[in-house]
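Just one protein chain is left out here, and the rest sit where they should.
So, subunit A:
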Amino acid sequence: MPSALFNRLAAGLTGLALCVGLAACGPAALPPGDSIVDADEAQNRAVHRFNLALDQSLVGPASRGYGSTVPDPVRQGVDNVASNLAQPSYVLNNILQFRLGQATHNTLRFVVNSTIGLGGILDPATAIGLDARETDFGETLHIYGAPEGDFVMLPVFGPSTTRDTVGLVVDIATNPVRHLLPAPESRYVTVAEVLDRFGDRYELDGTFESILYESADSYAQLRSLYLQNRRFELGGPVLSFDPGAAAGNNIGDPYSDPYSDPYINAYAP
C-alpha cells in the first residue's frame, strides 16, 4: 500500500475517532454527483491497468467458464448462499447505524432463508417482502459523519473511496459468520463470495464489456459511475427526494444538493 494512501487512511481514522468521541455529528455531507477528488490518480490508474489485465487473463474467462458450465439454478443458489452469509454483517452494521428497523428486517431475512430456505440456497424471504437490504461499514462511517475522502482504485476489489476502503477492511475483519463458523465452513464464505462475483461478471457481461473495454477512458467511466451510484446509495432518499433540501434550506452550502445543476440551458438568451 503506498504511504500516501496509508497516511490518508490514518487521517481518516483519526477524524472518525474524533467524530465518534464528539458523538454529535450526523451523516457527512455528500458531494454532488459529478464532483471527483482523485489526488492519487496516477497510482489509481496503474491499479486499474492491473485490474483490467486480471479481468482479461483470469476473471473474465473464469466467469464465462463458470457461467456457461454451471446451470442457472445452481448459480442462483450460490448467489443466494453468498447473500445469506452476508446478512449477519448487515445486521451488525444496521445496529451500529442505529437503524433498528433495518436490523430487524435483515435478521428476519436471515432466519427465514437459513431455515425455510434450506441454509440460504433458496430465497423465500424476498417473496414475502424481506428483500435484500445491503449495507456495509463504509455506510456506517458515513452515518457517523466520516467524509468520503478521495477516490481510490483497489486491486481486485475495484473502485472505492478512502472511507469505503476502511469500511471494507473492517467488514472483512468483523464478519460474524467467519468468527462463529468453525474452520472449514468459514472458508465457504469466501468461496461463495468469489463465485457470486463470477456470476455477476457473467450475468452483466454486456455492461462490464461496455464500460471496461468499449469506453474511451474506462478508468474515468468507472470512477464516475461508482461515485454517483455510491452517493445515491448513501444519501438517495434523504437528499434527492427532499425538495426542501434542494429548495434552499441549506443556502450557501455547495453540497446541499447532491445533483448540483449540471444542465447547460441551450435556450438561455
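FYI, a residue touches a chain if its C-beta (ideal position, glycine included) is under 8 Å from a C-beta of that chain, and two chains touch if they have at least 3 such contacts; residues count from 1.
What we mean here is this: contacts and distances are computed from a predicted model.
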Key: Protein that the absent chain corresponds to, by UniProt name, given "Inner-membrane translocator", "SGNH/GDSL hydrolase family protein", "ABC transporter permease" or "Phospholipid transport system substrate-binding protein"   = "Phospholipid transport system substrate-binding protein"
Query = Among A:Ala42, A:Ala183 or A:Ala216, which residue is in contact with the omitted chain in the full complex?
reply = A:Ala216
Ask   = Which subunit A residues touch the hidden chain?
value = 33-34, 131-132, 203, 206, 210, 215-217, 220-221, 223-225, 228-229, 231-233, 236, 240-241, 243, 246-247, 259, 261-267
